[in-house]
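In this view, the complex is presented without one of its protein chains, the others remaining in place.
Presenting chain A:
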Amino acid sequence: MIDWLLLFSNAAQEIISPTTAAYALAALGLAIHFGFTGLLNFGQAGFMALGAYGYAIATLTFGFPVWGAILFGIGASIVFALILGVPTLRLRADYLAIVTIAAAEILRLLFTTNTFEPVTGSANGLQGYKGGFEELNPIPEGTYGFGPWVYNEYDWWVRIFGWGLVALAALITWRLMSSPWGRVIKGIREDEDAVRALGKNVYFYKMQSLIIGGVFGSLAGMIFILPRAVVPSNYQTSLTFFIYAILLLGGAATVLGPILGSVIFWVLLSFFSGFIARAVEAGWLPFMSSVQAGQLRFILVGIAIMVIVIYRPQGILGNKKELAFVK
């Protein structure tokens, strides 16, 4: 029989898991790019990879302290944003999409290739970079929590740090988007020529937006690797599309939407994968092997997202009024 309690408690754990926080932060960066500025960035996985590898390489190869490694990862993503933005932001939006999707793949392949194995660890990736972060942990040793959320001191530290960053990023985004700067950014999304005609340096604003969203992406990459190892295959194009799914689910031009979207996405994913695995074990799906069942969860999540996008295209937190005017 299926242990429903275990299923629900596993799903509930995802609500505060660091992976959920990482996806939320990456989606928030994408909200700045796509939802507010109208930049079609299809390379958010690349920004996340830069944050993850930047942190790990700075720690392992250069021996940087934690703050130095974080700054190194941020710096790498700023350079990446400049490289992507300088040639493409003067062009139409679709060029940025093509360039970002290709650049993110180039990055992943560079991290995977054997040539740089001593630094990147090639396909095996990197580990053993968590020492400095562990030392900063103010929580005394032990196990804390209640209900399904019982973790040791490191797990709590990762969660607090990760969600703290998400909260800070959300606060910054909210402040920015309710300022005159945010007004220019949203104007650019609607029609950049009109904004240009009003004397705003559109190119400069788009570059700022690309950098801020990219930095959020790289910070997300750092949160993402705290509970696991750095593995290049985590940064495939599908990661970008999961983040887009989260963004559309929550509401593209909202601040809290990406966060709520990430929570819902991971709770659903965890619930479906647990449910299907156990349903196969219990013999409810006799036509299916457990390997096939592993893939089925993405199909179910896909269907759930399709339903939401069809019946609530502005996202869960989006403004219904906007819908009347979608071109």
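By definition in this document, contacts are C-beta pairs under 8 Å (C-beta built on N, C-alpha and C of every residue); 3 or more make two chains touch, one makes a residue touch a chain; residues count from 1.
Following the convention adopted for this analysis, contacts and distances are computed from a predicted model.
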Name per UniProt, for the chain absent here [options: "L-lactate dehydrogenase complex protein LldF", "Branched-chain amino acid transport system ATP-binding protein", "Cation acetate symporter" or "Protein translocase subunit SecD"]: "Branched-chain amino acid transport system ATP-binding protein"
Option from A:Ile2, A:Leu176, A:Val231 or A:Ala279 whose C-beta touches the chain left out: A:Leu176
Residue, one of A:Thr61, A:Asn124, A:Asn152 or A:Asn201, that touches the chain absent here: A:Asn201
Residue, one of A:Val184, A:Ile225, A:Leu249 or A:Leu317, that touches the chain absent here: A:Val184
Residues of chain A in contact with the chain not shown: 172, 175-176, 179-184, 186-187, 189-191, 193-202, 208, 212, 253, 321-322, 324-325, 327
